[in-house]
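First up is the structure itself, then whatever we jot down about it.
One protein chain omitted, others in place.
Chains here go by letter, A and B, matching the order in which they are written, and residues are numbered from 1 within each.
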Amino acid sequence: MSAVLQNLVNQPYKHGFVTEIESEVAPKGLNEAVIRMISAKKKEPEWLLTFRLEAYKKWLSMTEPHWQNVKYPKIDFQSISYYSAPKSKKKFASMDEVDPELLRTFEKLGIPLHERAALAGVAVDVIFDSVSVATTYKERLAEVGIIFCSISEAVQKYPDLIKKYLGTVVPVGDNYYAALNSAVFTDGSFCFIPKGVKCPMDLSTYFRINTESSGQFERTLIIAEDGASVSYLEGCTAPRFDTNQLHAAVVELVALDNADIKYSTVQNWYAGDENGIGGIYNFVTKRGLAKGINSRISWTQVETGSAITWKYPSCILRGDNSVGEFYSVAVTNNYQQADTGTKMIHIGKNTRSTIVSKGIAAGHSNSSYRGLVRVTPTADGARNYSQCDSMLIGDQCGAHTFPYIQVRNNSAKVEHEASTSKIGEDQLFYFAQRGIGAEEAVSMIINGFCKDVFQQLPMEFAVEATKLLSFKLEGSVG
Amino acid sequence: MIDKDSKTLLEIRDLHATVNNIEVLKGINLTIKSGEIHAIMGVNGSGKSTLTKVLAGHSAYIVTAGSVMFEGKDLFELEPEERARAGIFLAFQYPIEIPGVANNQFLRLAYNTVQAQRGKEELDPLEFDDFVRDKMKLLEMNPEFLDRSVNEGFSGGEKKRNEILQMALLEPRISILDETDSGLDIDALRIVANGVNQIANKENAIILVTHYQRLLDYIVPDYVHVMESGRIIKTGGKELALALETRGYEWVSAENRTAEGVVS
Partner (left out) sequence: MNEAVCNDDYLANMLKTWSEPSTSTLPWLDQLRSEAVDCVNALKMPTTRDEEWRFTDISPLIKLPFQVAKEPSQLKIKDIDHFFLGEAKIRMVFVDGQYSPQLSCITHDNDIIVGNLSALISCHSSEIATHLGQYTDFKNNVFAALNTSYLHDGALILVPHNKSVTAPIHLLFISTQKEVTSYSRCLIIAESSSNVTVIEDYVALQEVTYVTNSVTEISIADNAQVNHIRIQRESDQAFHIADCTASLAQGSQYKSTSVALGARISRYDLNVKLADEGAECSINGLALIKGQQLADTHTFIDHIKPNGCSQQLHKCIVDDTAHAVFNGKIMVRPKAQCTNSTQSSRNLLLSGKAQVDTKPQLEIFADDVKCAHGATVGQLDNEEIFYLRSRGLSEITARNLLTYAFGAEILERIPVISLRHQLEQTVLKQTQRN
């Protein structure tokens, strides 16, 4: 029966191809001159260059963290190219003007961009490597005062907003990779929802890493003003390469009074082959500041790709009555490693947080949940509930749970529960006795296991996530 | 009911099987025809449950000798799910809990799989909902069970009813009920038995595996078989069950020893 399970979880990566679009790539290596070059290429104001250089200085003084439960060869930061831009520089008025090769890439990825955008009512800010090439629905959003554009565009058009918020949630020296990102980030998304506006549609960005050895350093900043709300979707796929690629994004969210930000991710970057060769290193810093009273920040993630995933989308619950949520599914197979979880920092009174984490490990992979719930002395009446479940498929993989609970206030209530289970042969037999084959049974059990998280995803993302899990865990039986 | 026009559904010949290298079935012979209800009785460890698992195809049970023909086909050629689709249904003694998988989702998938096999129409979620609710009335089941995970947190009686519900949905040719009466109070027993009786017809057959006579007050068997040490040592009509109830298993066993003694 275990052979059946082994087959079920082995499924080749579907998105392995390179789009042949001419790229402009910076020489490998990192120094002050490269940073000045990036800043100059992007025609940035002086303060942003200062921001980058300060981050670079901090980065030089820092060392790579090693506490996470992942293993990988040392990264040579001087062998990475820190800038890569498609050469076609002109801005597009419509999708027709976009390089057809690029559009075909999206087709192959199963993202019929215009169709998807039109049918699903999703505005897609397409990031191809590091430069934003097309933005749809911008005008409709602009009508209600929403800004949704690339961060480089925002730097030019809305410098005051960027200056006010950039680096306020994730300071330049927050951690090694955040410092690196702050020094060299090339592009990403910016989203601003003004006071009282409920964003009329889900905002969506598809990221792709395309050029071999080009590190991706996305920077995303989302601001929801008083009473505003937005649901943001991030989807990631990357083509197959045999050298590992580093991805070190920073995402900052700020929710003011009564604001609501929901951030959903489906991550399916190349995970390496069945022998653990290749694959993306996904070292991401994501953090939301629930700054205002009654504000809410909700992270939902489905992590199926990358050779190494190392991320903790976090919430700083500063506003009284603010709410933080983290819903996560992490699936690892072959030699993948995932160390993911969240931090919930309770500062305001009556702040509440919920953590639901589902880890599925197959093959020789390792999946770790690492989470911190901290209740500071000011957080009277804080509440947290965490549930972290793991499922192992096969006997070569590992599942780990590292919850840190730090409570400094006696009116707080923190609850953590975790369990480990497997797909039992008795369960499969029960399905079989009712006429349901192993493949379908596994898929059903896994989807049931992840149900609490999938329910949090917007409809079309939930469908995609369910499919992804099936891709990942299905195959021929016998 | 015993009917001379009935067809043979299941033919077990000299069946031997092992679990963990221990021989548990040591030559079972049993023929089951359509329309019949058979009761298999015997003390713990006599091999009753093993027989049900072997028929359903559980991988832990290894058939070492003998044959089982199901409607003229070699049963052992079929995978467990193929047996289910062909019409063999096992109501488990201990139904498995499957957290996270909603009961209605599971029931519909199982139902549609079997329907597709029979070339019949599959039901969409709405049609199925009506259909299953109807069947649940038969078993006096609360519809809220549809939204809960399969068997998770169900009481013993609820699990058994859920098994019979599946039996009602899948309309098997042969239903094997493994100690369905255990853990049921008298009301639940009556409800489950009523359900089974309504499902029983001229085309199908039922095997009841039980320790006790009381289930047989409600579902009246045509044949009663007594198992001991992996063999059927006595076969009789429904009166045999009553005799067992009053005299215990020991007398059959003793009688069997005497008989064997005479033979050898």
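Note that in this section a residue touches a chain if its C-beta (ideal position, glycine included) is under 8 Å from a C-beta of that chain, and two chains touch if they have at least 3 such contacts.
Being a predicted model, the structure only gives us computed values, none of them experimental.
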Not-displayed chain touches, in the whole complex, chains A
In the whole complex, not just what's shown, which of A:31, A:50, A:419 or A:455 touches the removed chain? A:419
Omitted-chain contact residue, chosen from A:34, A:255, A:392 or A:444: A:392
Mind listing the chain A residues that contact the chain we can't see here? 67, 375, 377, 390, 392-422
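Note that only the chains that are shown with their structure count from here on.
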Help me check something: in the complex, which residues belonging to chain A touch chain B? 1, 421, 424-427, 429-437, 440, 444-445, 447-451
Note: in the complex, chain B contacts chain A through residues 56-59, 79-81, 83-85, 89-90, 92, 95-96, 98-102, 105-106, 109-110, 113-114, 117, 149, 166, 170
